[in-house]
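Here the complex is missing a single protein chain, while all its other protein chains stay put.
Each chain gets a letter, A and B, in the order it is written, and its residues are counted from 1.
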Amino acid sequence: MQKIGVFVCWCGTNIAATVDVAAVADAMRSEPGVVYAADYQYMCSEVGQQRLIAAVREHALTGVVICACSPRMHEQTFRRAAERAGLNPYMVEIANIREQCSWIHKDKAVGTPKAIALARAAVAKVLKNAPLTAGESPVAKRALVIGGGIAGIQTALDVAEAGYEVDIVEKSPTIGGRMAQLDKTFPTLDCSACILTPKMVEAAQSPNIELLTYSEVEKVAGFVGNFTVTIRKKARYVDTNRCTGCAECVAKCPARKGKNEFNMGLDNRSAIYIPFAQAIPNVATIDASQCIKLRTGKCGICEKVCSAGAIDYNQRDEVIERRYGAIVAATGFRPISLEKFGEYAYQESPDVVTSLEFERILNAAGPTKGQLVRPSDGKHPHEIVFIQCVGSRCSEDAGKGKTYCSKICCMYTAKHAMLVREKYPDVRVRVFYIDVRTPGKNFDEFYRRAAEQYGVEYVKGMVGKVWRQNGKLMVQGSDLLNDEQLLIPADMVVLAAAIEPEPGARALATMLTASMDTNDFFSEAHPKLRPVESPTAGVFLSGACQGPKDIPETVAQAGAAAIKVVGLLSKDRLVTNPCVAHSNELLCNGCSQCEKVCPYGAITYSEREVVDRGVKDVRRLASVNEAVCRGCGACTVACPSGAMDLKGFANRQIMAEVDAICRAK
Amino acid sequence: MRYSYYPGCTLKTRAKELDRYARLSAVALGAELEELPEWQCCGAVYPLAKDEIATRLSAVRALMSARDEGRTLVTVCSACHNVLKQTNEALKADANLRMKVNNYLDPEVPYAGEARAIHYLELLRDEIGFGEVKKRVANPLKGRRIAGYYGCLLLRPSAVMALDDPENPRVLEDFIRALGAEPVAYGRRNECCGAYVTLEDRAQAEKSARKIVQSAADAGAETIVTACPLCLYNLKNSAGGLPVRYITELLAEALGIAEGA
Partner (left out) sequence: MNNENLRDLVVEISGANPRKCMRCGKCSGTCPAYAEMEYRPHRIVAMVEKGDIEPLMRSQSLYRCLACMACVERCPRSVEPAKLVEAVRLLVIRGQGQNHMSPDDIPQKLDAELPQQAIVAALRKYGK
């Protein structure tokens, strides 16, 4: 015999102003199965909860209904209270008479009957509730960080600091990422390498951190607390235990046609190379597509000059498998390709460069050794034009570029302009802008300094076209405030190209079953309140892979991701949500529809033996991994035979709610 | 291969060379251009307003005619091609336009943009192939530095015209190279010559055209070639100093079939 108690909350005046709470409690008293009904001002308060507990004990209630705010607010609170009262926490139902009733209506005459209907539905549901027990799963005490830029490095450092082991997998031969390519960083104009390399060294030396560079994630299986990841360690053809980083091989390598990725292709590098002087690990790597020996069997000079005997042309990729409790995506970004922006003559002239290329030109370790010269003829420029928002803020129907603002460009252009004016006061610098976006700390002051102290000329307007004429770059653009169309014979043009996620990110998201938005940025679980967690349990987000951001934000987010990881790894066992899907073996027909629609990869099929009406049979049946299942219910809808049902939200329960509502009046 | 051919009014009167050499060259290259049995002036400009129906009908009739012959429609004049192509694409995309046009024209078979409308350059590049053209060149224009002038109509709006990259096109340069000459690319090759504003304000057209010719001259060109009679007119009148010819004149010359070449 069921004994249900109904508690109607006033929520102060939030509910009571539009719903006659006493009338609701009154109506519930005559509902079948209800033995107790009361109303109170603040059910979620300590006093409110005590009242709940007392009523459960006094009337030996077998289930409770709380008519109050959204379950998102206090479902957990009331479940715990019920548990304290000795009731199974899943014999609790919430009727949302606030967000779905009192907050929408203005009139008690309308709000009250609706609240009664909602309460009735909740009673009908709880009458069919069965006690549920949350499950448990173990936690592997190791984290995986995918991406070795500043985001991945910072997350790893913070996780290691908390005492947990963490691997960084990085696809290029060294950690450091984009920050290693920067010359100076805004707004302090710190030398980027100088502030980054200590962190890189710390990561390398930390006993808790293992660097797996020149490696890629190939496969991810498992679930939160128990991921099994397959990692391919690509062959460098160099024994990293022997290589001392002396770079003799680099100096003597005859194959020098490969584009130097570190310098954004502005110069070439040898087939055997160390990406930059401060690379970690400081070992050489052979690019098999450029290496003469690996392609034709001839050469072998690096092997001859290597005094450490570290060259090994027979090295193979090594594939390893590791278990992790948590995974962090930190795959970073790159500038977009400019093929749809031909009006700026980027493909035609080497003197039209992207901002990242310009950064390499300014850098002392770059292709021009830090001298500001034109890539075409090595001459010093006298007139430089910066063009903002190339490929950002474009409408979707424009058919090119990205819809979003790339966030970092206003600041880095102010930085570039300032650095040029400081070092070469003879160079005239103009910036064509739509807006100047400088929201961070000391950011606006930085940009004003560029304009006021260093004489950078900011032109409100946009360039329509750039073309080559008589050795110059003719820049035609509008100056809206002065009502002029300018035609500037420039020596160099710098394009603030939009940034987008690294191309491998989508494949990785698929492996992790982590959601991405249409721009291939990883989606966060909640845009305001859960910025570093993926909706997929156990997967966290760090850095620009989640959205364009600068270094201060990246480091902050990296730390946030780290603490989420630590919060997970610090548990010995994870409590799993018991309101999960469950397949009735006797009804399952093995069609795989549920497996296909599950967004979390929680359903698998296997051959199992069942006893159906006394007959033993081997069938292909669905089984749900309760630790991964999030109870979304998609499988229950897709299932054609009705075998799949949701515990705590069974089909018959939903129908009972509908019946109760329709019965009202 | 036979193609339906839409000459346009100007090719029958002031730009006869553009027409004649187009036909002769096509024959020499193994393509037959059969003029549509009935056609009217396309209107010379594509009406941009959504409610302009009547002004697009002539283009629809030409397209329908080609469709009924089961052939691809070829045009030489850039302006005609722009009107025909944009009209065709609009019919495909806009159900309201399609309905009104078919209601008015009441054809036996309603027209929904089934015809294929190409420009003469697309005929050369995609149907015949510049490799084939090169083979048939009897009189390569060696050493001639020629600037191709695209203007605006062949390329824009690029989502509709889809003839070439709107900012970095290469079909004219490839064409010139196939004729054995040296193509000269220059910054203003896809800027408008002034078009019809030549009748409203001659000075504006002259100014636009002169900038274009100057740009080509600065890049080292000796001649400019174009596919549009109005562009030719504006460029010639600009006093920019470079001779301006039609693409088909040059083609005929290279193929060795131009009289008095």
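By our rule, contacts are C-beta pairs under 8 Å (C-beta built on N, C-alpha and C of every residue); 3 or more make two chains touch, one makes a residue touch a chain.
None of these values were measured; they are calculated from a predicted model.
> Looking at A:Val47, A:Ile104, A:Val319 or A:Leu480, which makes contact with the chain not pictured?
Among A:Val47, A:Ile104, A:Val319 or A:Leu480, only A:Leu480 touches the chain that is not shown.
> Would you mind spotting which of A:Cys194, A:Ala277 or A:Ala398 touches the chain that isn't drawn?
Result: among the candidates, A:Ala398 touches the missing chain.
> Counting contacts across the full complex, list the positions on chain B that touch the omitted chain.
On the chain B side, contact with the omitted chain comes from 8-10, 13-15, 41, 43-45, 47-51, 55, 77, 79, 152, 156-158, 166, 191-192, 194-201, 204, 207-208, 228-230, 232-233, 236.
> Using the touch rule from the top, list residues of chain A that touch the missing partner.
343, 389, 393-395, 397-399, 401, 432, 434, 460-465, 476-478, 480, 483, 485
We take it that only the chains that are shown with their structure count from here on.
> On a C-alpha centroid basis, what's the spacing between chain A and chain B, in Å?
50
> Show which residues of chain A lie in contact with chain B when the two form their complex.
My answer: residues 341-343, 347-348, 399, 465, 467-470, 474.
> Of all residues in chain B, which touch chain A in the complex?
159, 165-168, 186-188, 215, 218-219
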